[in-house]
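Notes for the one structure printed next.
A single protein chain has been omitted; all remaining protein chains appear in their positions.
Letters A, B and C mark the chains in the order given here, with residues in each chain numbered from 1 onward.
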Amino acid sequence: MPESAATFRRLYTTFGALIGLLVVTAAVSSLPSGWWSTPLSLLIATAKAALIFTIFMRLRDQPALVRIFALVGFFWLAIMLTLAAADYFTRFWPA
Amino acid sequence: MSAPAAPLPEAYADARQRDVANHLGMWAFLATEILFFGGLFLAYFIYRSTYPAAFAAGSRTLNFWRGTFNTAVLLGSSLSMALGDAYIKQGRRRALQVCLATTAVLGAVFLAVKASEYHEMYAKHLLPGRGFEAGAAPGLQLFVLLYFTMTGLHAFHMLVGLGLMAWLLRQNRRGRFTPARHAPIEMFGLYWHFVDCVWVFLYPLLYLIPR
Amino acid sequence: MSSAVPAPPDQPSYLGAETTVASWLGTRDHKRIALLYLFTITGFFVLGAVAAALMRWQLAVPSADLVTSDTYNRLFTLHGVVMVWFFLIPSIPTVLGNFLLPLMIGARDVAFPKLNLASWYIFVVGGLLALYAIVVGGVDTGWTFYTPYSSTYANGHVMVMAAGIFVAGFSSIATGLNFIVTVHKLRAPGMRWFRLPLFVWAIYATSVIMVLATPVLAITLLLMGLERVCGIGIFDPRIGGDPLLFQHLFWFYSHPAVYIMILPAMGVMSEIITCFARKRIFGYPVMAFSILSIAGLGFLVWGHHMFVSSQSVYAGVVFSFLSFLVSVPSAIKVFNWIGTLYRGSITLATPLLYALGFLALFTIGGLTGLFLATLAVDVHLHDTYFVIAHFHYIMVGGGVMAYIGGIHYWWPKISGRMYPERWAAFAAVTIFVGFNLTFFPQFLLGYLGMPRRYQIYPAEFHTLNVVSSLGAVVLAVGYLLPLFYLPRSFFRGPLAGPNPWKATGLEWQTPSPPPPENFGETPVVTGPPYDYPPL
Partner (left out) sequence: MKALAGPPSDWLPAASGVAPRVDHALRGLLGASLFMVVVLTALTLYILIRYRRGSGASRRPLRIATWKIEATWIGGTLAVFLCFFFEGAGVYAEMERIPPGLREISVTGRQWMWDVRYPSGRREFNAIHVRLGTPVRIVLSSEDVIHSFYVPAFRIKQDVVPGKIVSTWFDPTRAGTYTLFCAQYCGTAHAQMLGQVVVLDDSDYAAWAHGGSHPGEGAAPAARGQAVYRRLGCAACHEGPGATPAPSLRGLYGGIAVMADGRRLQADEQYLHDAVLDGPHFRVAGYPPTMPTFAGILAPADTVDLVAYLESLGRTPPSAPARP
């Protein structure tokens, strides 16, 4: 598929968005924090990763099968994290 | 290696199918990398919930500005890699050469800054093991261990990337890549962007743990 | 049914096309790579079996004095590591899978032939590292490498062995990745997903597990290695680390790994039973879906290895429930195989003997797995010989029986010649009898409380151990027989022709042994698999 000027423009704007998000997360972290600051920083990181996946890694214009392959890794990682957390977070509950 | 009598014809019907197969193979490999780093993220996730105070203290010992600068450098290298990929699809080999070189330089800058941070940790007696400053909060040494393991593994992947880029630069100088045949560039691009994504998660988890 | 035109007879077979050593060591033909794997893992099987024989000899006497305690610990570690990573995990996927997958889906080769050869070389490098670790002294940590023993107290060559397994893991990932892309992208026209033979489903599901589970083993061994080299690591209890984290990471790989070992065996079973019952598989969609659900649920159950390890009670209940869920598809497959036999026209050839052996032993293995999934009972039986018997019934009674049965079933296609039927039937029965004699007493030993990895045991366990050791002799004889008559029949057996069993399936549409390109031109599939004429 021919690389139109639009592709280049999209790359630059994505880069701008990524730097913007970096500034935001850096700024937020230096403010007084609350319970929300860690989930927020993770959310921003996920947004940056999503941008890189879809634009830079061109998942946008790949067939559905490739997108499934891209996400399956995260799904299995989630399995590992949640079930291991099931052990660690319920260890000191009253029997 | 001598190929069998008749050269084994491509198993694919057409180039499009070949291209998708390459992407599938690369993404399957990246899934293994997600789970490979995933083991470390699990360790981080468990130990941070067990020693929250120590992790917050540990995060403060890291150099916030260098971490942020490094993230920007890596995002820049991702941009130049993506541009390079777009240029080769238009057949502009010289532009690809410049982009690859930029990516390599930015990668090297990242590693240099990372080395300086390691040295700073060494200077502050924060290297895990006997040299670790006595009387530290329990779990602080675990944070430092995780910091070195995660950033060390990430840096190793960067070094592998720099090595591959050297090979790609040499191949491109020999005119191997054309709009029709640029799979190595695209595949390496996926790998490089992925390594950048790992850092995108490492940065907040290690540097931005709130007080 | 497919309407493939068999390749012209004068086309030389993949064996005859070239005979130089370089053509074998540099081949990209999936069929030759399968044979390379066959030789390599047979060598490792013999090594692991010798270790097992020495262990059984040592255990024949309570105050065993054949080898010292330390040597015995290195023997069972060698037996565990070699059998798990260098025989069972590669066995069916890399030998039968490599040989048959392209043939069964009508493809010329796998998706990445060069990667396929590279994965064999990576496997050999990993194997050599492990062999070096064994030769220079061995490892005494057990195949599970539990920290802090493995990282701080073990005095064997843990690093070299861990490096060997780490490298062999990449061979597993490369093979899995290759097969996944092959099944997605290289199926012949008309070969829709629900027209795939169940062996291809099994290999596909196994490949998904290989790709998604092996990396976690890699990071676990890397972290254990770092902790051993640097003297400090994240599992170290002295700095607040948690040895259970190692167990979580290790078993997150190792339970799916046991499904890597058994799923391909289930695929072989479906091929053999349908062929010798001359009948379509009973409940094809349920069988295919059971394979996928075993692969998927297999990732959720690893905690049943840690019921007594001070894991939280609630996590124990969750993992116990999920372990019961994952055993349902296995039970369904057993019922469906018997349903396939029902109203079939059954010929008792050797492959079916192995299949029936699998049915009996896998059923016992599966049922005893329920004992270990039941929380209260597992507290008593965990880490005893009951567990040893359970997983040998599944992996040896199931996995190895199906592997040898598959080798016999596709031997005409691999070598173009038939194996000696009477010898093979005798070997199958000997293996079945020897196996039960060896491992059934271990269920009783386990209930009586004999812990595993004991080389000296109290006298009350003596008689059962003697029976088990005698059974091991019979089992050894059973395993040696095929090692003699199969190579002999490879060169001097009667010619078998393209389809000696009159089976359906694309692999039987090519001459035996097939030409390098498998099919003259790509076959077109028009009907469902196992389409045997109505009886």
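A few points about this structure:
Note that contacts are C-beta pairs under 8 Å (C-beta built on N, C-alpha and C of every residue); 3 or more make two chains touch, one makes a residue touch a chain.
These numbers were taken from a predicted model, which means no experiment stands behind them.
Remark: the omitted chain is touched by one listed residue; of C:423, C:454 or C:490 this is C:454.
The chain not shown here is touched by just one of C:46, C:230, C:292 or C:313, and that residue is C:313. Among C:57, C:132 or C:371, only C:371 touches the chain that is left out of the view.
Among C:237, C:487 or C:527, the one in contact with the hidden chain is C:237. Contact with the omitted chain, checked across C:37, C:146 or C:479, is made by C:146.
Listed here are the chain C residues that touch the chain not shown: 63, 65, 68-71, 73, 140-142, 146, 148-149, 152-154, 237-238, 240-244, 277-278, 282-283, 286, 307-310, 313, 316-317, 320-321, 324-325, 327-328, 331-332, 334-336, 338-339, 341-348, 356, 359-360, 363-364, 367-368, 370-371, 373-380, 382-384, 444, 447-449, 451-458, 534-535.
We take it that only the chains that are shown with their structure count from here on.
Of all chains, the one whose CA centroid is most distant from that of chain A is C.
Chain A and chain B have CA centres that are 15 Å apart.
Shared interface positions of chain A, i.e. residues touching 2 or more other chains, are given as 65, 72-73, 76, 80, 84, 88. The set of chain B residues that touch two or more partner chains comprises 20, 24, 28, 31-33, 35, 38-39, 42, 46, 50.
Chain contact summary for the complex, chain A toward chain B: residues 1-3, 7-8, 11-12, 14-15, 18-19, 22, 25-26, 29-30, 32-34, 37-38, 41-42, 44-45, 48-49, 52-53, 55-57, 62-63, 65-66, 69-70, 72-74, 76-77, 80-81, 84-85, 88-89. Of all residues in chain C, only 17-18, 20, 22-23, 25-29, 107-113, 115, 173, 176-178, 180-181, 184-186, 211-216, 218-220, 222-223, 226, 230-234, 239-242, 245, 248-249, 516-517 touch chain B in the complex they form. In the complex of the two chains, the chain B residues touching chain A come out as 20, 23-24, 27-28, 30-35, 38-39, 41-42, 45-46, 49-50, 64, 68, 71-72, 75-76, 78-79, 81-83, 86-87, 89-90, 189-190, 193-194, 196-197, 200-201, 203-205, 207-211.
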